[in-house]
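Please find one structure pasted underneath; my questions will follow.
In this view, the complex is presented without one of its protein chains, the others remaining in place.
In this document, chain identifiers A and B correspond to the written order of the chains, with residue numbering beginning at 1 in each.
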Amino acid sequence: MSNLQLQRAKDFIKELSEGYGVSGYEFSLNHPIMQKFREYADEVHTDRFGNIYSLKKGTSGRYKMMLAAHMDEIGLMIKEIDQSGFLRFTTVGGVDPRTLVGQEVIIHGREDIIGIIGAIPPHLQTGGGEDAFKMEDLGIDVGMPLAQASGMIQIGDTVTLSRQGYELLNHHFAGKSLDDRAGVAVMAVCLEELGSLYHRHDVIAVTTAQEEVGIRGALTSAYTINPDLAVAIDVTHGSTPDTKGVVNIELGKGPAVALGPNIHPAIYKGLVEAAKEHRLPYQPEPIPGASGTDAWAIQVTQAGVPTGLVSIPLRYMHTSVETLDLQDVINCGKLLAYFIASLPDDLEGYLCY
Amino acid sequence: MLLKKLSELNGASGAEKPVRETIMELIRPYVDSMFVDKIGNLIAEKSGRLQGPRILLAAHMDEIALMIIDITGDGFLKFKSVGGIDPRVILSKPVRINESITGVIGAKAIHLQKAGERRKTLGFDQMYIDIGAKSREEASQRVALGDYAYFTTSFAEFGDGLWKGKALDDRVGCAALIEILQKDYDFPIIAAFTVQEEVGLRGAQVAAYHTNPDFAIVVETTVAADTQDRTEDEWVTELGKGPALSVMDRSTLYNPKLIRAVKELASAEGIPLQLRRGGGGGNDAGRIHLSKSGVATIALSVPCRYLHAPVSVISDRDYRTLIALIDQILRSNLVKVL
Partner (left out) sequence: MTTEALDYSLLKRLTQGFGPSGSEEGIAEIITAEIKPYCDEIYRDTLGNLIARKNGSQKKIMIAAHMDEIGIMVTHIDEHGYLRFTTIGGGHVNELPHQRVYFRNGHMGIIGVEKLEKPTDLKLEKMYIDLGVTNRTEAQKIVEIGDSAVFNGPFEQVGQRLSSKALDDRIGCFVAIEAMKRANSSYELLFVFTVQEEVGLRGAQTAAYALEPDLALAVDVTLTGDTPKTHRMDVKLGHGAAIKVYDRSMVTSPKIKRWMAEVAAREHIPYQWEVLEAGRTDSGAIHLTKGGIPAGVISIPARYVHSPSEMVDSEDVAAAVQLLTALLEDLGPEK
């Protein structure tokens, strides 16, 4: 693996991780994503739902292969400004209120404004504090009186967590929104790799919108493309000391390749064979039902789409310190590229069940 | 900027050295002498035109932090708090160790927790710091047991005339003392930058003993709970209404005559002042006022929201008026009240 490639992937992930894009409000990510994909794709465009399509043509162009990774992040939305200027919020996607306390946030109002979700200090607390904070107990302090706040912030403004991305030891990377911007980076690596490989079919890498609120962008983009084959890229839980026996996927041991009812068996097999042939690490991930990813929506689009799923192992999912191994990102991108290059011209074995 | 510089230094109780060394450089031009005592307090003296009374100004250098107490086989760091930290405020925050290693505070992902677990607070024992190490051996090359982990919050302007940052408790007091030391007074001034306040007012106890002052002013930050669902009677103090004068806390009953004199002085000089409401908490005054045969002591604080959390907030106006009030006290004949 070239260190240059790892460095580029890190820079891209860091840029995306520190960007803003709560579900439905992904537009500010368009520029960095489109700029990156223009380096490797033949055509890049968006649709009115907010999905971004990057087409890399194949030599025959007989079939269409869709890749999908979502760019939206979980976040907050202002639902009320109270008399003292504090902001009340609801969540967009699954946010754990316990991770919000003592957290700086950015309110995307008329301009970007810093806010703090504070807590009463231990000096004043009564009781053991064993019950966790509930979302309705929390508010955002913007340090301004009501009149000033309501001039800059309105109901419905989105809020993201303020979090720099950090590189840890062993090319681990920690930050917010790696779910699933790491998947977007995987697609960039894949298209880059495809530049030096012979592949027959057209590849359309779709950066989807609104996954966290119900897999919505994948639904509309898959309908639009109507692909012959699709692989979604998302994140999956990586093991930590407290998940032994529950989570078997580990960071640094390669992408997780899913199998189960959401997955077409030939795609699973093709991915595993590509990994073995090119000596890339992978971890099988059996998923007995809904995968909760873009793959779930894509599989049943129009007349049905043979679908696969690869995932980057990730610790602390849905927090602002999601942690992954950048090497898994590179290996995942390469695996997809080799898999795509291995597809036969007639897609025999893939188009039936 | 002084506040920013001090706030962003790392110096937990027992590890105040970076703060102490920075302050020494900052005050060197303004003081007649200074020394570091046997437990780490920085004591600076500035003589006045008169021999006495001797006035002690005290602010603590230490901050709350986390201490590494164990490294797991797979390279995760276990920790406890240094000083009072609510475990509920640290989940999912990045931390800095030994000025070179970054880690994040992790716990089991919410998806993997059962419904009952989700409603409960996660304790320190259910969290750990992930620095990306793959084994105990690897982590041990970078981190030793007893090392401290600090929040990474940067100091910046916030909202309307406020500041946000970490360790404002009590670098704000340190900054105020540094500003006071740049002025000249009739009385001899002893500035004590104390250690280990957060683990039991330990530095102040020693400093008061050997500096032997006639009068002491503890310069602190204190709880401002003027937020969200709290009703006014629970606020303790309020941001933007001037420094807070303590009447009573868990460590001290303050002298009523002094309280009255400070109130009258502030009012005469047009300096905003609020009384600290509520009897909880404590500060260095608790040790100082009981030193030897007793020391007349007052405590003046800058109200601070979200004390002991990764990010706290103060008002610039409160900080400025705190310094103005201390300045007036040192120029007045208030100490003659005694």
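The rule we apply is simple: contacts are C-beta pairs under 8 Å (C-beta built on N, C-alpha and C of every residue); 3 or more make two chains touch, one makes a residue touch a chain.
Just so it is clear, the structure is predicted and the values come from calculations on it, not from any experiment.
Asks: Missing chain touches which shown chains?
Replies: Even though it is not drawn, that chain still touches A.
Asks: For the chain that's not shown, point to the residue among A:29, A:144, A:219 or A:312 touching it.
Replies: From the options A:29, A:144, A:219 or A:312, the contact with the absent chain belongs to A:219.
Asks: Can you tell me which of A:13, A:33, A:55 or A:77 touches the chain that was removed from the display?
Replies: Within the whole complex, the residue contacting the unshown chain is A:77.
Asks: Residue by residue, what part of subunit A touches the chain that was omitted?
Replies: Residues in contact with the chain left out: 23-25, 27, 47-50, 77-81, 88, 90, 92, 136, 154-156, 210, 213-214, 216, 219-221, 223-224.
Operating definition for what follows: only the chains that are shown with their structure count from here on.
Asks: For subunit A versus subunit B, what separation do you get between their C-alpha means, in angstrom?
Replies: Taking the average C-alpha coordinate of subunit A and of subunit B, the gap between them is 40 Å.
Asks: Along subunit B, where are the residues that touch subunit A in the complex?
Replies: 72, 74, 76, 84-86, 88-94, 101-112, 118-122, 126, 128, 130-134, 138, 142, 152-153, 156, 158-162, 164, 223, 225, 227-230, 234, 236, 278, 280-281, 305-311, 313
Asks: So in the complex, the part of subunit A that touches subunit B is made up of which residues?
Replies: The contact residues of subunit A facing subunit B are 82, 84, 86, 94, 96, 98-99, 101-104, 114, 116, 118-125, 129-133, 137-139, 141-145, 148, 163-164, 166-172, 174, 237, 240-243, 246-247, 252, 315-321, 323.
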